[in-house]
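Yeah, one chain of the complex is gone here, protein chain that is, but the others are all in their spots.
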């Protein structure tokens, strides 16, 4: 099985420095474990051992001016990274479509959304459309499917729920952060890994009508009473959710305590019966 | 409100005669240039405090009251039907001849709207009311709560099982066939996926994960939340959770519309099976509701029974895990798991700083502890100073008693 993984130029959330996007590193692990399973190895061993992997089976692709810290993906279990050289403002889609179209990959993995660019998570969809591949979002586990040429995957849904899908390959799959953590970084593996630079397809992006400014966190809308409610009600609604100091009951009887707790849990909606 | 704000510095700069060592200004010559500059320059709009105040005015109260947080009311006053302002009598808002449509694709699992769905409909309401448009909900299973949520028109999408590819194709057809000015989706797991599929199908730009929305401007975070993008609302929008208020006014009519949907070939997904989260086995970092035991809990059989009865995920303090009473994976705190749960219920946990770090992101905390001065009591939204050992059986009794009462109506 040939697997391609897309890498985007991410940025660290706090430092703002260029960094790989964690979910794309998680994709490497998913791919390695899938290959390990297919090869009949013990999955854990195949995942843990960074040295044994036929090069070219898992290839990383990045379209951008510079691989930068994406080289570190080679230390997280990727054996080969192809950088498609394009300008910083260029659209990576044509380059990736051309590179992925040239080789036939059974599976293309991508992160859920970038971190540091547009962050809209649109590229995998556009790429899937360009390559004519079906796309499935938010995978957190991959396994070989029941028939050859199929893949069984678990899709992460909110609050720990999952959806088990069986999918015909080839396909493009985006990875969800609930997937297993990336393999630890190995400096020497990064040193050994192959980084290949190719010319990409220059594709200047059309200037959008978007105005950009420094981000400012907006207050989260809190559940509040309707427009017509009185000031006291709205004040109560605003302060109750904001302050942590809530109700205090000192030495109630166990029954009273139980009643209060259950009423509170029902009110906040975690207890449904 | 729509006048451009003057920029005296720029105007002055435009008057300046270039190439002279001393600053010299020629007021006559530059007038043409300034007018051109002002019309072309994307200067900031001038604020209209009076207009804002007018919008924040809460109608129907004898005393003058302002509600500045009420974003729904930010719609231009003229667009709101005058009848709705004066009297609260009309129980149903009817938009018979909509100027355009604002489509909403709620997740609506099992036909029931989620809070996020309601917020998206609220946002769609805002965009529709700005120009006399109507809100069209595109749902797999039309439910009853659509009207109250503020939906004018409803169109059913016949999609069997989980097939986002087919759903996107149907939506694409609807977007092509009807006069839809905006299409809004929730930035939830399925909504986000669908919106991106749609964007790829139509080739349009998607404004993903909008964090604030008015009829004039919409914003989202980009570059790892370092910058904010802002523009007039485009056609495809997904809305982040808690970014917009749900519709709070009178219900709309939610009448079905007829549209000839195309038939589709089967997609690549061969089978799909929903696996509900098992609170007992879900990882602590993904759990929604965590019940945690600390030093004040001695009877772990009762604790496990309580966790099962509450349908929660079990957690524990470090002491309990060290003592081997609970597995290490259940440890909550800086050295264990940092929770993302909605509710944390701490039984007999004093709340060491490292432990509190682990529950910092929890929205609701309920604590039972014998020590009134415990940090956990201070942190909790509902704090009960009592012996957790005694409260646990009472809780189990109350829960099973409630279940039994429900079972025999």
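Per-chain residue numbering starts at 1, and chain names A and B are given in the order in which the chains are listed.
In this text, a contact is a pair of C-beta atoms (placed from the backbone, for glycine too) under 8 Å apart; a residue touches a chain by one contact, two chains touch by 3 or more.
Here is the rule we use: contacts and distances are computed from a predicted model.
K.L.:
When you check the chain that is not on display against UniProt, which of "Rod shape-determining protein MreD", "Multiple sugar transport system permease protein", "GntR family transcriptional regulator" or "Fe-S oxidoreductase" does it turn out to be?
P.N.:
Cross-referencing UniProt, the chain left out corresponds to "Fe-S oxidoreductase".
K.L.:
Looking at A:36, A:60, A:75 or A:254, which residue reaches the missing chain?
P.N.:
A:75
K.L.:
Tell me which residue among B:311, B:335 or B:370 touches the hidden chain in the full complex.
P.N.:
Once the missing chain is taken into account, the touching residue is B:335.
K.L.:
Which of these touches the unseen chain: B:101, B:319 or B:398?
P.N.:
B:319
K.L.:
Give me the chain B residues in contact with the hidden chain, please.
P.N.:
Residues of chain B in touch with the missing chain: 295, 318-319, 322, 328, 335, 350, 352-354.
K.L.:
Tell me, which residues in chain A touch the chain that this view leaves out?
P.N.:
Those residues of chain A that touch the unshown chain are 12-15, 17-19, 22, 48-51, 69, 72, 75-77, 181-189.
Heads up, the rule we're going with is that only the chains that are shown with their structure count from here on.
K.L.:
Rounded to a whole Å, what is the gap between the Cα centroids of chain A and chain B?
P.N.:
Comparing mean C-alpha positions, chain B is 20 Å from chain A.
K.L.:
Note which residues of chain A are touching chain B in the complex, please.
P.N.:
Residues 10-13, 16, 113, 115-122, 124-126, 128-129, 134-138, 145, 150, 154, 156-168, 171, 178, 208-216, 218, 220-222, 224, 226-228, 231, 234, 244-252, 254-255, 257-262, 264-265, 268-273 of chain A touch chain B in their complex.
K.L.:
Provide the residue numbers of chain B that touch chain A in the complex, in ascending order.
P.N.:
Counting only chain B, the residues touching chain A are 42, 58, 60, 65, 67, 69-70, 72-73, 119, 162, 164-165, 188-189, 192-193, 196-197, 199-201, 205-206, 208-209, 211-212, 221-232, 242-245, 248-249, 267-279, 282-283, 286-289, 310-312, 342-343, 345, 363-366, 368, 372, 377-387, 390-391, 393-395, 397-399, 402-403, 406.
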